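I'd like to ask you about the structure that follows.
One chain of protein is taken out of this complex; the other chains stay put.
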């Protein structure tokens, strides 16, 4: 078998006493792949990462790195490296000592250590920092050193535990780019834990969205965004979040459509781009991302197939510069739309919207899953 | 600059405020100075009297300005003064205290550091409960352990010996040192330990290379706390040792009690200072850590 996974997790469970933290996780990562584990705090993503690292014991199920079962292998023998949220740089050691500490523990010859430090510090451009202590470094520099310490192991698997969440907003974007470049250059299999969905989207080729100890969806980043498996994933990925609009499935003259309430107390009928599956209930939830709501115009309908028009009053307008967010009233419901500043609505106006039904999702309101 | 300041219109409110400010400052420093005198006088009295002649003390009282200066009292107190029949001064007891305090301090601090390391970074099921049980030792009054200790020390053949007192102080001290170190180590991020484990370091290597280098602040606090505590301890000293084997606290009580007729304040002052000097020096040089120990020990 040539396409051996770099990491395979099967039916992994973790409980502390009666508390079940992870319930039957299945995941795998191809060699060189960048996989993100994303979810709100307390979803179990960090526990999962700690179990991959060997820092937490396995209750049941299996973890394989390459084809080796590592369930009871201590962390140092797993051939992994990890970058921590707090960086976990040893405060009493210089940057150089931080990088060589692991090699020293494993008894790597001095000459080889020096060579490795040289290679890694050149790669990360931290040569001038080698003799400083972590306390004398800026946030971004610490981040680099932490990555250097991980890189120097040349491990099979790279683990990142929310490495950017201690940085300020601007630095976070810079370091994100840098991690991506670094991954492209060294091409190591990487498992990256974050609670920030933007980070996950920008970095990962595949994303596992976790909630309450289980994986909600494990798919390519774009698929997760455009075809979320359930309402949790749909709501978690993307900001502002996807709008959930209660709707009723109707068929007008053979054209499958949904009916939603309008602010005036009436209803509007929106034709569906493709028919709903046969087993769909009558009452559904229509999921529309803010960027798929436009100001309606005739040529828009011609340019994009599947645009449905409806009127809605504008309650609030929030310009952010690059785009303008508007709160629209659908019945009692508030729906967020994201507009180009040029075509932005004005407050109080009742505008005609064009909703891109080709990209809308339908959910079952009881099971919360995608139809 | 000065001209414009003078040219400003007179502001009655501002002037009143500045006057009030002056008087409140005056009151603050006045009160502080008064208390400082109350705190310093006893120390000053002992220091001065240790250099005065006994006749002069007898004539002018304890609290008066010195008119003589001699060092005899100090050498008497150190080497020749008689306590309950033996005339060897405090030297022997001072050394007893030293040979008791130093090993007991080092041992209890080391054990405390290791225990604290385990209880904060290698927790296991039930370790919190065990920690709480150890903590109870902090509150135990010495009186409750007196008879059992007397029995145990007797069985071990350590009655009336410095080794016996070392044992007592180490075991009594473990609770304190463990508490101090554990609470300090809890503040060291667990990620450091995880990173070190991934780097291949084991229990002892993590302790030596990561925990110990981070420990000086707490070790200094613990050593100071233990040293002053053990040096100043009296109950165990007076119960488990006698005569030549007594630590200095017990000897001081014996000395001041033995003055039957004329009290020789000069020698006793010097003796008291000899007994107070080691912890006082430690306090003067490590005051910051001393206070930290106090507040940490108290808040917990």
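Order of writing sets the chain letters: A and B. Residues in each chain are counted from 1.
As a working rule, a contact is a pair of C-beta atoms (placed from the backbone, for glycine too) under 8 Å apart; a residue touches a chain by one contact, two chains touch by 3 or more.
Criterion: contacts and distances are computed from a predicted model.
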For the chain omitted from this view, which of "ABC transporter permease", "DNA 3'-5' helicase", "Acyl carrier protein" or "Chemotaxis protein CheW" is its UniProt protein name?
-> "ABC transporter permease"
Which of these touches the unseen chain: B:89, B:164 or B:275?
-> B:275
Among B:57, B:73, B:192 or B:267, choose the residue that contacts the chain missing from this document, as touch is defined above.
-> B:57
Name every residue on chain B in touch with the hidden partner chain.
-> 24, 28-29, 31-32, 35-36, 38-40, 42-43, 45-46, 57-58, 60-64, 111, 114-115, 118-119, 122, 124, 127, 130, 133-134, 136-137, 139-149, 151, 171-172, 174-175, 178, 202-203, 228, 231-235, 238-239, 249, 252-253, 256-257, 263, 265, 268, 272, 275-276, 279-280, 282-284, 287, 290-291, 294-295, 298-299
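Following the convention adopted for this analysis, only the chains that are shown with their structure count from here on.
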Per the C-alpha means, the centres of chain A and chain B lie apart by a whole-Å value of 56
Spell out the residues on chain A that touch chain B in their complex, using ranges where they run on.
-> 50, 53-55, 74-76, 80-82, 84-88, 90-93, 101-102, 105-106, 149
Using the touch rule from the top, collect the residues of chain B that touch chain A in their complex.
-> 189, 191-192, 194-201, 205, 209-210, 213-214
